[in-house]
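Below you will find the structure I want to go over with you.
Complex shown without one protein chain; remaining protein chains in place.
Letters A and B mark the chains in the order given here, with residues in each chain numbered from 1 onward.
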Amino acid sequence: MKKNRRDFLKICGISALSATVPAAANASNKKVFTDNEDFSMLYDSTICVGCKACVTTCKQVNDLASEQGKFDEENLWDSPEKLDSNTRTIIKLYKESPEKHAFVKKQCMHCAKPSCVSACPVSAMQKADNGIVFYDKDICIGCRYCLIACPYNIPKFEWKKPIPKIVKCDMCKFTNFKHKGITACAEVCPTEAILFGKRGDLIKIAKKRIKEHPDIYINHIYGEHEVGGANCIYLAGVNFNKLSFPNLPNPSAAALSENIQHTIYKGFIAPIALYGTLCFVAFRNRKSKKEGDNEQS
Amino acid sequence: MFSLQSGGLSRRSFLKFSVSAASIMGLPYASGVKMAKAAEHKNRPPVIWLHFQECTGCSESILRSTHPDVDSLLFEMISLEYHETLMPGSGIQAEEILHQALEKYKGEYLLVIEGSIPSDDNGFCKIGGKEAYSMLKDASKYAAAVISIGSCSSFGGIPAVIPELTNARSVEELIKDKPVVNIPGCPPNPYNFLSTILYLLSFEKLPKLDDKKRPLFAYGRVIHEHCERRPHFDSGRFAEEYGDKGHRLGYCLYKLGCKGPATFANCSVQRFNDVGVWPVSIGHPCIGCTEKDILFKREISDHIRIHNQTPPNFYPSVAPKKKDKPVDLRAVAAVSGLAGVALGAGAVMIKKLPDEGDDNEEK
Partner (left out) sequence: MSSHKEYEILNRKIITPSFVILSILTAIGFYFIGVRFFEGIGAVSNLSDAYPWGIWIAYDVATGTAIACGGYAVAILVYIMNNNHYHPLMRSAMLTSLFGYGLAGFSVVIDLGRFWNMFNLLKPQFWQLNSIMFEVAMCVMTYTFVLFLEFCPAIFEKLQESENYGLARLSEKFSIFLDKYLIFFIILGITLPTMHQSSLGSMMIIAAFKLHPNWHTPILPLLFLINCIFIGYSIVIFESITSSFKFGRPYETSQLAGLGRVARFLALGWIVIRLTDLFVRNQLMEAFSFDYYSVMFLIESGLIILGSVILMSRHNLKSPRKLFISACLIVLGGGLYRFNTYIIGFDPGVGFSYFPAFGEFMITVGIVSFEILLYSIFVKIFPVLPAAHKNEAIGGSNV
C-alpha cells in the first residue's frame, strides 16, 4: 500500500514537471532583444585588406601581450592563431582558391541577449545600457560558465596564470571608447572596413550595400538575427559558414534557459510549495503510523 | 648683407633649400618660406662650435651636405664665429676671436658642441691650455641654446665606454641650466642638424623633443617602423650570414644583428650623402648609433629584443586546425589503471558475495 502511494506521488510530480517545461520552452522567442540605439560595429569582409592594424592597435590600447608562435623561437612576432587570453580580436584568412580569398575579423559579437551575461552567477559579465557586453574581473569567480554558454566560443581564460581572468573584446569600454568614443579597431582601420556607430544606422548601411551590390555581397547580414541578434554585424562576399561562422537560429539559448528556470522557480512558489507539501505528507504519515501503532497496542 | 645672387645662389635654389629643410621636419610649406626669410635676415645669427673628445666625423658630415652646401651655410646663413676645423687661423689670435665672440654675442649665440667632455679638470682634453670642462662652462653661460651634435656630445659616445679612462660625459649631463638639443648619430645625418638650426632661428624656440632631448621629427620613430626591408621581416625572410643568398637578395638583416627595432632615427628615410644610401640598404645591419644603450655597448651581431611585436605576414586560417596534442601517457595509464583495479576488485567481490539473501525479511 505504501509502495503504491509512493509510486503514485512520484508519477504526479513527474507529470507536473514535464507539463510545465514544454510551455516554457515555447515562450523563449517572444521578446525582441536588439536595440537600434546600441553601439555596434559593422565589419565588411569585402573591404578588409587584411592589414591587421586592428589587431595591433587593439593590443596596444588594451595592454595585451603578444602571442609567441611555435615557429617563432626568438619571439619576433605577435602571431596568435585564434582568439586567446592575449588576443581580443584577430583577422583570419579564408582561402578558396589562388584567386579567391576573404578576410574575416573575429571578436566578441556583443549579443543583444548575451548567453555569457545570463550564465554568470555573480554578474561579472554585464551588458551596459549602450549595448556593450563587458567583464569585471573584480567580481568574477572564474567558474568559466560563460565559456560554456557562449555560442561563438568567444570568452577566453588565462589557463597558465595562478591569478587568471577572462578575456574578451569589450568595445574598448575602459580605454579607447572611454577617451574617444570609438573602438580602437574602428578608429585605426585604414579602409573603413570596420564601422562603429548605432545599430540602427549600421543595419541600414549594410542593407544598402547588399541592395546596391548584389553581385558582391551574400544576401545576409550575419548577426542581425542570430541567437536574438548581435551588435557586431557582418557583411561578406562568401558564405558565412566558410568564414567559420556557425549556423545559429534566432531564439537565444539564454532566453530558453531563463524561461525554463523562471517557469520552475517563479516567485519561489514551487520550492516553498514543495517544502510545504513534504511537511504535510511527512506529518500525516507520522500521525497515521502513530494511530496505527496505538490501534495495535 | 651679401646679396644672395652675387654669392651664386639663386633665390629659387635658396627657397627650394628652405622648403626642403622644412619638409624634413614635417612642417608645412609656409614654414619653409618663413625659414627663408629668417635666413635672409640682416644679422646672420652667430654660432660658436667647440670640439672636445671627438673624431670630427660630425663636422665632416656637415661638410658633405649639399642643401645648403657649406659655403652657403657659412657665408649666407649663419655666422660661424669659431670652428677649429674650418677656420683658417690658429693660435692666440684664433682663441682671441673666440673670447670676443663670447663677449660680443652674449645671449645670442648658438653653442654647438662636438665630442664628449671629461667631467673634471683632469687634463685629458685641453685646448689652448684650458680644460674642456671649464671651456664648456664658460661658453654655455651666455649661450641662447646648446646643440650637441653627434653621439659623443649627446650621450658620451665612444670615449664614455668602459673603462671610461677620461671620465667622459655628455653635454646634458654637465649643462643643466640651458636648453640642450641632442642630435645623436655616429655621425648624424647633417640635415637633422641643419633643420634644427634653421627651426631655432626661424621660430626662436626648440622643435619638439623626445625625453632624450632629440628632435622628434628625426628621432621620433624606430628604424624598424620605416625600413624598406620590413616586409621581409614580416614574412620571415632573413639574411643569415654575410654574402649568403638572403643577403644578396636584400632580405631583412635582423639575424645579422640589426638594431633597427630599438633605434630611433631617420636614416632609412633621409638617407646619406644625397645618393640615397644608408647602412641597411647596402647590406650592413644598423648598429644603433643614436642610442646610448646600444652604440658601443651591444655587439653588432647581437640580436636585439623586439618589443611591441606585430603580426607576421602570414594569416591564421578560418578552419580550425586539428590539435595534434601528444597524448598524456601518464593520464591514460592512471585512468586505465584505476579502471582495472576497480573492475578487478568488483569482480573479486562479486564472486565472494553470497547469492542468497537473508531468510529473515520484513516483506
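Here is the rule we use: contacts are C-beta pairs under 8 Å (C-beta built on N, C-alpha and C of every residue); 3 or more make two chains touch, one makes a residue touch a chain.
What you see is a predicted model, and the numbers here were worked out from it, not measured in a lab.
Novice: Identify the visible chains that the left-out chain touches across the whole complex.
Specialist: A, B
Novice: Return the single residue from A:His101, A:Lys137 or A:Lys211 that touches the missing chain.
Specialist: Final answer for the missing-chain contact: A:Lys137.
Novice: May I ask you to list the residues on subunit A that touch the chain which is not drawn?
Specialist: The list for subunit A reads 2-3, 5-7, 10, 14, 17-18, 21-22, 24-25, 82, 84, 115, 117-123, 137-145, 147-149, 151, 153, 155-165, 246, 248, 253-254, 256-258, 260-262, 264-265, 271, 274-275, 278-279, 281-282, 285-286, 289, 293.
Novice: Considering the whole complex rather than only what is displayed, give the residues of subunit B touching the chain that is not shown.
Specialist: So the residues of subunit B touching the missing chain come out as 320-323, 325, 327-328, 330-332, 334-335, 338, 346, 349-350, 352-358, 360-363.
Note that only the chains that are shown with their structure count from here on.
Novice: Once you find the CA centre of subunit A and the CA centre of subunit B, what distance in Å lies between them?
Specialist: 47
Novice: Please give the residue numbers of subunit B that touch subunit A in the complex, ascending.
Specialist: 233-234, 254, 303, 305-306, 308-312, 314-321
Novice: Using the touch definition from the top, list the residues of subunit A that touch subunit B in their complex.
Specialist: For this pair, the touching residues of subunit A are 50, 52, 55-56, 60, 66, 69, 72, 74-82, 90-95, 103-104, 242-244.
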